[in-house]
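Up next is subunit A:
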Amino acid sequence: MLGGEDKMDSKYYETWEEYLAQHPELEGKPTQAIAPKIERYEDLMFTFIMDLLL
Partner candidate 1 sequence: MIDLQVLTQAVGDLDEKTILTMINDFVATNPSGEDAQKVVFACQQGMAIVGDLFERNEYYVGDLIFAGELLSTTIDILKPVLSGVATQKVGSIVIGTVQGDLHDIGKNIFGSMAEAAGFNVYDLGIDVSPSAFVEKAKEVKPQIIGMSGVLTLAIDSMKSTVKALNEAGLRDSVKIIIGGNPVNEDACKQIGADAFTTNAAEGLKTCQGWVK
Partner candidate 2 sequence: MTDVVALTNERNQMFRDLFSGKTPKRVPISNPATQDFAIQYAGLDLAECQWDLTKLEPVYDKFCQDFITDTYPGGSIRIPSHYQLLGSTPIIMSSSGFMQHPEVVGLLAEEYDQFIASPYDCIIETILPRLYTELNGEPGKVAMALAKAMRVHSDDMAYLGTIRAKMNAKYGFATMGAALTEAPFDFMADFLRSFKGISGDVRRYPDKVSAACEAVLPLMVKKGTLPNPSMLGYTFIPLHMAPYLRDKDFAALYWPTFKKLIETLAEMGQTVQLFVENDWMRYLDYLYELPENTIMRFEYGDPKLVKEKLGKKHIVSGFYPITLLQTGTKQQCVDKAKELLDILAPGGRYWWQADKSIINLEASGPVVENLRAVLEYVHENGTY
């Protein structure tokens, strides 16, 4: 996880915890494998988007 996401406050960015809360179907699944992947692509998208403005 990068810094700053706790204060993102955006409907286009979810931390893993926020994501999980929205997706009860993941309960009981191997979240230790799922979490880093979901987070990784959330962050890749963030970096891509921000690079469009730098």
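With respect to how the candidates were assembled, all candidates are chains of the complex that A comes from, given by their letters.
Going forward, a residue touches a chain if its C-beta (ideal position, glycine included) is under 8 Å from a C-beta of that chain, and two chains touch if they have at least 3 such contacts; residues count from 1.
Worth saying up front: this structure is predicted, and the values here are computed from it rather than measured.
Visitor: Looking at this complex, which of 1 or 2 sits next to subunit A and touches it?
Guide: By the stated definition of touch, the match is candidate 2.
Visitor: State the interface residues of subunit A toward candidate 2 in the complex, per the touch definition above.
Guide: 2-13, 44-54
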